[in-house]
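One chain of protein is taken out of this complex; the other chains stay put.
Chain lettering (A and B) follows the sequence in which the chains are written, and residue indices restart at 1 in each chain.
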Amino acid sequence: MGTPASTYELTRRAAVGAMAAAAAGYAILGPRGTQEIPRGRVVLDYWEKWTRHEGDAMERVVSDFNKSQDRIFVRYLVVSDIGQKSLVSIAGSRPPDIIGLYAFNVPPYAEMGAIIPMDELAPRAGVRMENYAPGVREVMRYKGGWWAMVNTAGSIALYYNRSAFRDAGLDPDRPPRTIAELDAAHARLLRTDSRGALERVGFLHREPGWWSWLWAYHFGGRIFDEASGRALLDSPENIRAMEWMQGYARDLGLDRIKIFAESFGNYFTPENPFLTGKVGMIVQGPWIANLINAFKPDLDYGVAPFPTVHGEAGSSPVGLIDTDVLVIPRGAKHPEAAMEFIAFTQRQDMTERLATAHCKPSPLTSVSAEFLAGHPNRGIGVHYDILRSDRAFVPPRTRVWQQFKDEFDSVVQRMWRLEVPAAEALPRLQVRVQSLIDQAADQQFRRHGGADPAPGGAA
Amino acid sequence: MSVPGQATHSRRSTEQRAARRQVLIGLTWVSPWLFGAGLFVFAPMAMSLYYSFTDYPLLEPPLWSGLDNYKRMFSDPTFLRVVWNTTAYAAVSIPLFTIVALILAGVLAKTGRMSSFYRACVFIPTLVPLIASAMVWMWLFNGEYGLINKLLAMISIRGPAWIVDRNWVLPSMVIMSVWGVGQGVVIYVAAMQDVPKQLYEAARIDGMGTVRQFIHVTLPMISPAILFNVIALTIAAVQVFAVPSVMFRRPDGQNPAGHYYTMYLYENAFVYGNMGYASAMAWMQLLVVLLLTALLLFAGRRLVHYARV
Partner (left out) sequence: MSNASPKPGARSRLKGVYFHIAMLLVSLVFLAPLVWMLSTSVKPEDQAASGEIHLLPTPPSSVFAQAADNYSAVWNDRTIRFPLYLRNTLIVAILGVVGMTLSSAVVAYGLSRVQWRGRGVVFFLVLATMMIPFPVLMVPLYIIFRELGWTGTLKPLWVPAWFGNAFNIFLLRQFFMTIPPQLDEAARLDGCSHWSIFWRIILPLAKPALAVVALFHFIYVWNDFVGPLIFLTDRDQFTLALGLQLYQSQSGNTPWNLLMAASALMISPLVVLFMLTQRTFVQSASTEGLK
């Protein structure tokens, strides 16, 4: 303070001052987020999880809708962690008008009264349940009510690298049908370098590990019984499935797997291990074809239903249906207008355009010939088979699914690292998860006396 | 008797009036904080205490449930795991952080041309926002392409898959926290520069070497600063959130070894919608922080006192 300010001191102060001024200027004049909104229209906010090419396709549908009429204007907003952010915004009484969620969000949201039923809104806007493929209808309905509209349908299948099959002396036209055949193909595809480090594996349960719970279904079991509200985590099928997974960890060697897996690029990059050929077979949804077409169009891939323990595939394969849905949250200001927009997205031309962009099957029963002919995913037929199969399944429909899955994932990680045998971990997990389910049911009962979320009752 | 009495009385009342006026003035000056803390600290504390005794889903009003939430904690294995992870992190990182900070501060306390440069180098990492440092360390810790494992490979050691391997999660967290040791170094350097020079003169006459001077003179003299810093570190360690929630989150779920108390609290509140349970966890956390602070102050007072005798 006492010393006279040197020139250095002065320039330093000038620099800080300039930075502050620049910051203030940028804060006032910097870029703004909101789009231009035409006057005199009802504005609907539509939250969606998709970005990049998937988002672009949906944005085109939105802009077509905005052009098709002059009363409603839909704003497309990308939201991350959408299931959680939406819940918080609904609780905060500031929800958007339309939300693009995942199918597994529908039961918890319906139970909590976070979304409004569509039983009356949808038919008034000209949308009928019969328009949809049977497997898809199950996603839209919950406990007798109609809660969501499916905007793209996906089913999960086995993707395999045909060139790797040829390279390993396997028949690329005969993908594995049973778990035993999958194991055999894996053994053939396995390749290590001179130091013993992994170079290629046939199959890796944790890659990408998005559906860590689904193996039980391919072992003839399931993990949740909706009617009785019981988790079935300690069922013999699930224990066998998890022991099967642990067998891979044991045979490949944990340390080797860890090092190998860290060389994988992120999912949406050309370094995706299926694209680079490091993993010969993966369990995936149809959208992976987009990745292949974008980054490695010459990859020779095949698609088949994921094998089961008994292998009686035929025309009704076992497979997970995993779809994206549109819902109208509680507290939305313009439900009728929101439904008008949703109905627009459900037109056959729109669903097919969106499905093409996402490389997915269309959720509707009637499908145009051009759609199938020009489809960018060569395995689309397999995805349709699963969608129509009476042995297809959806994620467990329980209010506590998020926590159920988190607890399950954490135990799967421990089992995968061979910290605990499946036969020991799963009964403990069963008790834990069942207590979560029962607790939620108990709380629901204390509040509402056990009444189901009635269609129209929550509005 | 009545006249002086009245005088005293009136003087006292003038004094009282003046005192009351002063109180009013004082309150006016502190009113921003009183109002702000009332609205943003004390009211929320009372609310969360109340919520902790209720079942409170995100979308419905709270419903009284007594001690249920508190009882539930002790049979919740995930709760017990996050408590364990958090305790282990605090128990390892705080002593290590303090020791490294003290050594570096002892070395850097001398004023010299270079030591301000060294101090700046040690301090710069503390400027890095938590999220950014999580990103940088995720990259450094990458099992295949990370710098750390590449360097280890040069001396023929195959490094672990740091943030994936449950045994290496804690070391990763501790290494990161020690990287931010500059915060402690600066505090201790400032405290050391306040230690009277005569004390060192006396110690030198007693024949003490540099190390013994550090142990017998410096440490006792700066012990209040150490105590304060350890308390601050403890409060922060108990709340660790941003870094692990970015670093140990993988496509196949959170790495259970990298799951900490505040993360689970946040998930309960805003992901699972169990706001009552989350509030009970928060109050438990508050009680633990108060208890630890009291313990540290108690232990610290004795240590500090003992050293000064």
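Methods note: contacts are C-beta pairs under 8 Å (C-beta built on N, C-alpha and C of every residue); 3 or more make two chains touch, one makes a residue touch a chain.
The structure displayed is predicted, hence computed values, not measured ones.
Visitor: Which of B:80, B:99, B:127 or B:215 touches the chain that is not shown?
Guide: Looking across B:80, B:99, B:127 or B:215, the contact with the absent chain belongs to B:127.
Visitor: Tell me which of A:94, A:124, A:166 or A:446 is the one touching the absent chain.
Guide: Only one listed residue reaches the unshown chain, and that is A:94.
Visitor: Consider the whole complex, including the chain that is not shown, and state which of B:67, B:80, B:99 or B:190 touches that chain.
Guide: B:190
Visitor: Could you list which residues of chain B touch the chain missing from the display?
Guide: 19, 22-23, 25-30, 32-37, 39-41, 43-45, 47-48, 51, 104, 107-108, 114-115, 117-133, 135-140, 142, 144-145, 147, 150-151, 153-154, 179, 182-183, 186-191, 194, 209, 224-225, 228-229, 232, 235, 238-239, 241-242, 246, 249, 251, 262, 265-266, 269-270, 275, 278-279, 281-283, 285-286, 289-290, 293
Visitor: For chain A, which positions touch the chain that isn't shown here?
Guide: 1, 12, 15-16, 19, 23-24, 26-27, 30-34, 51-52, 55, 77-80, 85, 88-89, 91-94, 265-269, 271
Everything that follows uses one rule, which is that only the chains that are shown with their structure count from here on.
Visitor: In whole angstrom, how far does the Cα centroid of chain A sit from the Cα centroid of chain B?
Guide: 38
Visitor: Touching residues of chain A toward chain B in the complex: what are they?
Guide: 84, 87-88, 90-91, 112-114, 206, 208-210, 212, 258-259, 261-263, 267, 330, 400, 402-403, 405-407, 409-410, 412-414, 417, 419, 428, 432, 435, 443, 446-447
Visitor: Give the list of chain B residues in touch with chain A in this complex.
Guide: 55, 57-60, 63, 75, 77-78, 142-145, 158, 160-161, 164-166, 250-256, 259, 267, 270-273
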